[in-house]
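For this depiction, one protein chain was excluded, whereas all remaining protein chains were kept in their positions.
A and B are the chain letters, set down in written order, and residue numbers restart from 1 in every chain.
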Amino acid sequence: MTRGLLSRGDVLAVTLAAACVGGLYARFWQPAVAADTVEVRVAGTSIGRYPLQINRSLTVEGSRGPLLLTIEDGRVRFSKSPCRNQICVHSGWLSHSGDAAACLPSRVSITLSGHGSEALDAVSF
Amino acid sequence: MNTIMLTADRDDRIIAGFAALAIVIHVLEAGFPSPIPGVKPGLANVVTLIVLLRHGLRSALWVALLRVIVGSLLVGSFMTPGFWLSASGAAGSLTVLAAASIWNRALPGWGLSAVGLSVLSALAHMSLQFFTAYTVFVPHSGLLRLLPPLMTAALAFGVATGIAASAVLQRLSEADAAAQTPHSEG
Partner (left out) sequence: MLQSPHLRLFFRRLILGLGLAVFFAWLALRPAADSDDNRVVQREFLAMGTLFSVSVYLEPQQVPADAEAALARLERVLQDYELRWRAWDLQGTEDTPDAHADTDVTTATAGPASAPVNLRQINKVLAAGGVASVPEPMRPLFERAAQLSRLSDGRFDVRIGALVKLWGFDDETHFRSTPPSDEAIHAQLQIQAGAPALPTAGVAYGPAPGIQLDFGAIAKGDATDLAIRQLRESGYPNAIVNAGGNLHAAGRRGERAWRIGVRHPRPDAQHRLLATLDIEGDEAVITSGDYERYFEFQGQRYHHILDPHTGTPARGLSSVTVVADSGAAADAASTALFVAGPGGWQQQAYALALDKVLVVDTDGQVMATPRLAQRLKFAEGISARTVEPGPAP
């Protein structure tokens, strides 16, 4: 073993480890205004809260048929909607606490929430 | 090895001694508050690390096993979530240490010493504990926000215990040198 506190291998290991930890912050500590949960409501009644860190697709049964919600990399969007005007799909990806979108004809709404002192209470659009 | 008679040989005494030390640290550590109950920085791993570097992987495995079982019996967490967290942490850190000893044998030029080993094992310890806590016990997304600071803490503890371990190893090897003179044995 090399003399001294740190060998070449140690330096490599510690650097890689620090890089991994840095990567974790980037992955899980998005700007503090980022939301961490989305609440899905149908006609005002909550049907579930979903973490934004876990990628998944959700099919929600609205009053005009199924809607597709996609959760991906800390954000969420309406991907498919049975309605004509597609306003909810136009809302695009949402990722900030306080943000919301709704498919009115289907009476399905999503609201994002987060915590922390930087969390937003609402988003104007 | 002691196959028939239950006489303790030198290895057994070493394992027992180190395990006792690890258990004490384990018990003290149980008093540490943690943002996720049961997820600990793994200070007891420093003992596993020293045993690994001085006496090899087999002894290190024994020390870790004894530490997790006896330690949690003493703390009263045997077979509770806390026990499984400790066990998974120890398993994670041992796996990394085993991999590292293979690495050290294969690439002596890039060998890891106490600090590197300690950092890697601390991170493995923490990630496996966290993985267990998240997947088995509380799959709540809020927990994921705790992962980066916990891993930062693990990194810091890893460096600190690594430095401590290398200091201890230094002392031990000085003691070994002194032990060449007959009267200091035992």
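As a working rule, a contact is a pair of C-beta atoms (placed from the backbone, for glycine too) under 8 Å apart; a residue touches a chain by one contact, two chains touch by 3 or more.
The structure presented is a predicted model; accordingly, all values stated were derived computationally and were not measured.
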Residue, one of A:7, A:37 or A:109, that touches the chain absent here: A:109
Residue of A:23, A:48 or A:92 touching the missing chain in the full complex: A:92
Missing-chain contacts mapped onto chain A: 33, 41, 43-44, 63-64, 75, 83-85, 87, 90-96, 98-102, 104-105, 107, 109, 111, 115-125
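In the analysis below, only the chains that are shown with their structure count from here on.
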Inter-chain centre distance, chain A versus chain B - centres from mean C-alpha coordinates, in Å: 36
Chain A-facing residues of chain B, complex: 103-104, 107, 109-113, 115-117, 119-120, 123, 140-142, 144-145, 147-148, 151-152, 155, 158-159, 162-163, 166
Touching residues on chain A, where the partner in the complex is chain B: 1-2, 5-14, 17-18, 20-21, 24-25, 28-29, 36-37, 51-54, 115
